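Below: one structure in structure tokens.
The complex appears here without one of its protein chains, the remainder shown in place.
Our next item is subunit A:
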Amino acid sequence: MIEAQQLTKRYGEKTAVDGLDFTVKPGTVTGFLGPNGAGKSTTMRMIVGLDAPTRGSVTVNGRRYARHQAPLQEVGALLEAKSIHPGRSAYNHLRALALTHGIPPRRVDEVIEVAGLGSVAKMRAGAFSLGMGQRLGIAAALLGDPQTVMLDEPVNGLDPEGVLWIRNLLTALAAEGRTVFVSSHLMSEVSLVADHLIIVGRGRLLADTTVQDLVREAGGDTVQVATDDPAHLRDVLAGPGVEITCRIGSEELQVTGLSAREIGLKAAEHGIPLFELTTKAVSLEEAFMELTRDAVEYHGSTTGDETSGSAA
């Protein structure tokens, strides 16, 4: 459980985090979303006490992080920037951290296995690839068997297998009843694992919602239907809560408010032939971009709507 109250961080004139209030609950994966520079990393650094808030407070399981007797047992954190000495081996890095808490050596071996670092544990961490470095960071985060796992951009630099591994890991951790807090600037990535979403932009809270609610607010799923008699189909489908759009002279209709099954049944009932019946999930990416449009810190100079969606 992480609770932030009016959490604020100023660096000189610039306000990185501006009065954030949120709660991250146990047993679910909470996604922490926002464009680059939105204050996600700063917030996470404040949670583990590396940065001191200018105003407000953030607690972990009811206490400030530094007040816990065994901090690594409360929160395991993977921070965005590298936090290892390149001259030390992965094993020695984890062992040095374990020694501060009296964590037994067998737990070090366990997290090395879980992170899939068994074959490289004795190698200098400086020789690690980006993906290996991320795995070492996650091994360190799991070391204290923490109740809360907090990962800043964990899929950065990981290959597809690594990305899948992170997804399964996050889901498994939440299923064990832990608090999982994971940041990303990619909605597509987070929506696959997260149930709850905290969306920030320019240090402010933009939304504290669930994936389902965000979908609903974005207008729900659309069904694309193609028929040789669009005008008739349109009259048949029309009703309260149903929205239908089509282009003049086109055979295609875009329907929201009805499922593909309902549309198919109604069309069959009225003997209207259908050529296509496709459900298109609402693009969370677009909903997210809509939310954060005004809060994006660094706009590309040639941003087109077509390219920005697929760039992710």
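A few comments on the model shown:
Basically, contacts are C-beta pairs under 8 Å (C-beta built on N, C-alpha and C of every residue); 3 or more make two chains touch, one makes a residue touch a chain; residues count from 1.
The rule is simple: contacts and distances are computed from a predicted model.
Only one of "Nitrite/sulfite reductase", "ABC transporter permease", "Peroxiredoxin" or "RNA polymerase sigma factor" fits the UniProt record of the hidden chain, and that name is "ABC transporter permease". Across the entire complex, the residue among A:25, A:88 or A:204 in touch with the chain not shown is A:88.
Residue A:69 is the one among A:69, A:119, A:212 or A:250 that touches the chain not shown.
Residues of subunit A that touch the chain left out of the display are 45, 48-52, 65-66, 69-73, 77, 79, 81-89, 92-93, 95-97, 99-103, 106-107, 110, 113-114, 140, 142, 144-145, 147, 169, 172-173, 176-178.
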